[in-house]
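Below you'll find the structure I mean.
For this depiction, one protein chain was excluded, whereas all remaining protein chains were kept in their positions.
Chain nomenclature is as follows: A and B, assigned in order of appearance, with residue numbering initiated at 1 for each chain independently.
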Amino acid sequence: MLRLRIDALYAEYAQTIDDDRLESWPEFFAADGKYRVTTRENFGSGLALAMMYCDGRGMMSDRISALRLANIYEPHVYCHLTSSVRIVDSALKEINAQANFAVIRTMQEGEQSIFACGRTYDRIVEVDGRLLFKDRLVVLDSRQVDTLLVIPI
Amino acid sequence: MLRLRIDALYAEYAQTIDDDRLESWPEFFAADGKYRVTTRENFGSGLALAMMYCDGRGMMSDRISALRLANIYEPHVYCHLTSSVRIVDSALKEINAQANFAVIRTMQEGEQSIFACGRTYDRIVEVDGRLLFKDRLVVLDSRQVDTLLVIPI
Partner (left out) sequence: MLRLRIDALYAEYAQTIDDDRLESWPEFFAADGKYRVTTRENFGSGLALAMMYCDGRGMMSDRISALRLANIYEPHVYCHLTSSVRIVDSALKEINAQANFAVIRTMQEGEQSIFACGRTYDRIVEVDGRLLFKDRLVVLDSRQVDTLLVIPI
């Protein structure tokens, strides 16, 4: 059942990030996969502005390396809540899927808040029997984006 | 699989509201469908008080028209998180389903908060191969209901 496979992909993706296994994050993408984070406002007006943008696995790995080296941000972890997973189209070789999400961020001292929420728009392909993101677009409901967007969503 | 069909119904319902496609909201209900929002306190004590009440699709459409015309509230969007979807009974012609939910509200300036959470109690029927709400009861955990309950949950 495709829906359950998509569920499993989202669950593994979320828990990989939440467990701070960020070096494995690029492996969820096709080699030439794209990752973007934008706001609902920009998305609605067709603007291409992205707060985070990676084109290809190499750029993703670079991003994680930089994050590990710099390490100047206050340590924090994410807890992803994914919901309303919906396959919009699976007729072509790509699967178009959408989901609602919220990320609860916990700072090192224990303070918790809703860091972000919104929608993910994904184009997913199957490569050697594994589902991978060809394009993952994260659209945030809020225009106030914390400067602390270092960890991918 | 019925559970996956119910999941899909909930997901489409949530994303239709979250995308501000409110004119399509009544289409999720049977022609004589009911929609009510109440508090856990009223629900527990058997009180019929509802903070929002619609009897039939016409009344729902009227509500949305009024909301679009009046437009005196501060613009905001919802992000629904649905969870713990459970089919309680599907033996009769109706399906009784329940789910936990939370709604994160984002105001135009970007401020985010948990607007509401609680349980939905749904009676769902199949009409021409499509699942529709015959009765959707939204029970809010909190008695402090924001006066800003303009968009349906």
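Just so we're on the same page, a residue touches a chain if its C-beta (ideal position, glycine included) is under 8 Å from a C-beta of that chain, and two chains touch if they have at least 3 such contacts.
For clarity, every value in this text was computed on a predicted model and none was experimentally measured.
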Of B:L22, B:M60 or B:L81, the residue touching the omitted chain is B:L81
Residue of A:S24, A:S65 or A:Q112 in touch with the missing chain, whole complex considered: A:Q112
Given B:L49, B:A66, B:I114 or B:L148, the one touching the chain that is not displayed: B:I114
Write down which of B:A102, B:I124 or B:V138 is the residue touching the left-out chain. B:A102
I need the residue numbers on chain B that touch the omitted chain, in ascending order. 1, 3-4, 40, 81, 83-86, 98, 100, 102, 114, 117-119, 141-144
Chain A residues that touch the omitted chain in the full complex: 1, 4, 7-8, 10-12, 14-15, 18, 77, 79-83, 104, 106, 109-114
